[in-house]
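Take a look at the following structure, please.
A single protein chain has been omitted; all remaining protein chains appear in their positions.
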Amino acid sequence: MASLYFYYSAMNAGKSTTLLQSAHNYQERGMRCLLFAPRIDGRYGEGKITSRIGLQADARVFERDADLFASVRDDVAQQPLHCVLVDEAQFLSKTQVLQLTLVADELDVPVLCYGLRTDFRGEPFEGSQYLLAWADRLEEIKTICHTGRKATFNARLDGTGARVLEGAQIDVGHHYVAMSRKEFGLAEVQGYAPGAAPVSRGDDRAG
Amino acid sequence: MASLYFYYSAMNAGKSTTLLQSAHNYQERGMRCLLFAPRIDGRYGEGKITSRIGLQADARVFERDADLFASVRDDVAQQPLHCVLVDEAQFLSKTQVLQLTLVADELDVPVLCYGLRTDFRGEPFEGSQYLLAWADRLEEIKTICHTGRKATFNARLDGTGARVLEGAQIDVGHHYVAMSRKEFGLAEVQGYAPGAAPVSRGDDRAG
Amino acid sequence: MASLYFYYSAMNAGKSTTLLQSAHNYQERGMRCLLFAPRIDGRYGEGKITSRIGLQADARVFERDADLFASVRDDVAQQPLHCVLVDEAQFLSKTQVLQLTLVADELDVPVLCYGLRTDFRGEPFEGSQYLLAWADRLEEIKTICHTGRKATFNARLDGTGARVLEGAQIDVGHHYVAMSRKEFGLAEVQGYAPGAAPVSRGDDRAG
Partner (left out) sequence: MASLYFYYSAMNAGKSTTLLQSAHNYQERGMRCLLFAPRIDGRYGEGKITSRIGLQADARVFERDADLFASVRDDVAQQPLHCVLVDEAQFLSKTQVLQLTLVADELDVPVLCYGLRTDFRGEPFEGSQYLLAWADRLEEIKTICHTGRKATFNARLDGTGARVLEGAQIDVGHHYVAMSRKEFGLAEVQGYAPGAAPVSRGDDRAG
């Protein structure tokens, strides 16, 4: 049985490098991969997955309404396929995640998705929400905050390096920095102010 | 720096056993824990966390609008606290998950949450959705489907053992069985029928 | 393909509880398990696996020269078998670990081994050494030191609570306490005194 993996991390942890290394490993062993990338990510030109440290490979660019199950099924009908890899998987729609579960469960092809968990306000992306809920394995690609703590959140910065808390979820015009949850200030960003009302003590039976 | 852990699994994997074992380990080393359980889970009486294999401990029962950060902060003000453990953590509200991130980040007390990822239709619970997005560590407590595959979904059954696909998200009157995603039939349950429209070939440059 | 798992941890982390919960999960789903325990561990009577928090199950006690592959092969020939669980797996011989790899690879039965990594001097046990080298999956059952750090080592204490650094590797007459590596003092226990000789600078080209 093939599995669906979600390799999640903060920005700039090396997701694309890891994806390209995995694709390389398959190809080196004479196995065939399909690489997918959502159209939204126009950072380095269409049809390419590129890592910051200089690696690159061709990818099948898909729209938000593309049927990824049909696409892989048609491909498998023509020649053996050993792995599907999806970059920027946070941008998948819920239905596309469902399609990828079928690629694993019905076509028996392993699916490796790489993406962020949350956006610049700490909210899960649609694709991430369902990958976190439905994937067979959740694996973290670790990276660090400039404070030395593990970085798990993604802050949006403007051209002057100032923090931006407003705007659309997807916005490739800004710069992003990986931060620890504390440095990111999740509670503040989410508008939560620690309250004072304690839990009802009537039920307090803690040992 | 304390961390927030989400130990997730399907039904009947031994989440409460693992929670109770962890609490026992802390107490055995002379450290103090707080155990929390949401009121919704009345399966074995209020104020108790009970595992199917016969273990039990007292817990602080909380309502959906309880402020868990304030509760722990008030407790810590009075005596040292070494760990917070939360059973049935899928039933946490988004705000309560936020409060637990502050218990880790501001009070420096580790938080161990145990819960399901998804409900009987495969949809994430509110608490799980945000724990999956915000926890420092995601750890799976593995269990198996009767088919031998890993079980990751939870099917609702009626008294005759028939599958139930309708009803409220929380319903302790039914029986639940852990299943693999394939056995569960996620795509069908979600009303998805594999389509025929392939990905636009104009962008097809896969290697 | 079945896998060989090594669930490792320090003393008193709940290994046996986890083993018994897993066996329970299999049996509850109508699947059959074999439980094995080495004879050396006479703590709670022969033929039983017992956890500190009160759980217990029958086990097949084996000698150091027993052939675990033959034992499982003969069993499988008579009725379906879904899982093999091994307690105190650090006491396996190298050959027995090899036999368990064959249970997974040739008989296609999953093998779950639970044990310590290292003894009271920080040296790996024979069984652990080969499980760490050959298992398909290494999974940690976490526990804590009284200092709050993760405990990964096992200190031997005498009746007065004093540290013992001499003696046989296996000695059930002493008490053991799980400690962090720092608290355990691994380097001192191993007789290592930090030296002064720097790395040859002729090759120093670090970025």
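Chains here go by letter, A, B and C, matching the order in which they are written, and residues are numbered from 1 within each.
To be clear about the criterion, a residue touches a chain if its C-beta (ideal position, glycine included) is under 8 Å from a C-beta of that chain, and two chains touch if they have at least 3 such contacts.
Bear in mind that the values here come from a model prediction, so they are computed numbers and not experimental data.
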*May I ask you to name the displayed chains that the omitted chain touches in the full complex?*
A, C
_Touch residues of chain C, complete complex, unshown partner_ = 1, 23, 27, 33-35, 39, 46-47, 57-63, 66-71, 73-74, 95, 98-99, 101-102, 105-106, 117-118, 122-124, 128-130, 132-134, 136-138, 140, 149-150, 152, 181-182, 186-187, 190, 192, 194-200, 203-207
*For the chain that got dropped from the picture, name the residues of chain A it touches.*
12-14, 17-18, 20-22, 24-26, 28-31, 52-55, 82, 143-146, 148
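One rule holds in what follows: only the chains that are shown with their structure count from here on.
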*asked:* Farthest chain from chain B, going by mean C-alpha coordinates, please.
replied: C
*Would you kindly state whether over half or under half of the residue numbers at the chain B/chain C interface are used by both copies, giving same or different?*
same
*When the centre of a chain is set as the mean of its C-alpha atoms, what distance in Å lies between chain A and chain B?*
22
*Separation of mean Cα positions, chain C and chain A [Å, integer]*: 35
*asked:* What's the distance between the Cα centroids of chain B and chain C, rounded to whole Å?
replied: 28
_Two-or-more-chain contact residues of chain C, please, as numbers and ranges._
none
